[in-house]
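Okay, structure first, notes after.
Omission of a single protein chain aside, the complex is shown with its protein chains in their original locations.
And now, chain A:
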Amino acid sequence: MLKKIILFVIVVIAISCSSSDDNGSSNNDDGFDRTALLTNVADNIIMPAFQDLQSKLASVDAATTSFITDKSTANLDALSDAWLEAYKVWQHVQIYNLGEADNLGGGERGFVSFFNIYPVTVADIENAVNTGSYDLNTANYHDAQGFPALDFLIHGVATNDTLPLDKFTTNSDFEGFTTYLTDVVNQMITLNTAIINNWESSFRSTFIANTDSGVNGSFNKLANDIVYSYEKDFRAQKIGIPAGIFSNGGTLPETVEAFYKKDVSKELSLEALSGIENLFNGIPYNSVSSISGSSFSVYLEFLDREDLVTEINNQFAAGRNAINSLNDDYTQQLSDNSIQMTAAYDIIQAAVPKLKVDMKQALNFVIDYVDGDGD
């Protein structure tokens, strides 16, 4: 009797311990098809966006070369246009801290650390060009590279200068500024190339194959990314912090995105919202395919939560309306009527509990990386 019981216990425990991850295909007609979701998101949303960013960064590179050859205002304007095009595409890729992008930077913001930490610290740039000793790979320069650094280099005025162009012509450190500009562009291209190569060579198949339900499963990471991006990249960074929501004592206009270009903050915010909405609804990037595929909305509908899909899309639409009512230039908006910006924030904020509480509960993904025991 005892032996039988012991044998039984051993067998069952052995089963329980080996139950972790050795499942093969997950294409069952009855269950939700995660492979289809991950394939759609990878092939039609994420990779086309990164590839587009690559081509837009190539245009920035070309414009930089032209500008360095002929440092004219017209060429600087052309560089500015190329920068804006790339910056808009960036808003679509910033969500995806996955694979190589996640490995870069190390911290919770991953590759965003190298592309879009703002406000830019101008003193760091000026000091770097003056001494000529700097390493863009170190954390000290996270806030002195990427799109915000280009924003300053293209549109900002350096200490003692009168025009943006002076940095590259009359400034005593004009050679330093020119080198720094090239270095920043090269750094962005290098990093984005690494991310794309990683996706194309191996990560795409890893990502799609990882239908694991745990913390490290692809879907779980994607779900965390959309929530994080909405809450931090979009809501807090673009609207909340400049509106003074998180600080005591008034607005912080110097923290708006594209502070030196000024009149594109709204445009960039709207792009970021589109990126998040498209991911939620499975809409292909830039219409690479005309039909939307499987994503969060499809998954929620599969679980009979059409109510939640409607609520979330309504919140996105309300946020878009609120942003549309703002000035193109957020610094102008803040000085004219900061209350309107705060009101927009409140509307955008209303989607956070929907994503973070309702959607999280419906899809039962793990929102943080705490691995304590449950009850």
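Everything below uses one rule, namely that a contact is a pair of C-beta atoms (placed from the backbone, for glycine too) under 8 Å apart; a residue touches a chain by one contact, two chains touch by 3 or more; residues count from 1.
The working rule: contacts and distances are computed from a predicted model.
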item	value
The complex's invisible chain, by UniProt name, from "ABC transporter ATP-binding protein", "Thiol:disulfide interchange protein", "HTTM domain-containing protein" or "Molybdopterin oxidoreductase"	"HTTM domain-containing protein"
From A:V157, A:I245, A:A318 or A:A343, residue that would touch the chain that is not displayed	A:I245
Contact partner of the left-out chain, one of A:F67, A:Y330 or A:F365	A:F365
Interface with the unshown chain - residue positions in chain A	1-2, 5, 8-9, 12-13, 15-16, 19, 21-23, 26, 28, 30-32, 34, 211-214, 217, 240, 244-249, 303, 307-308, 311, 349, 352-354, 356-358, 360-365, 367-375
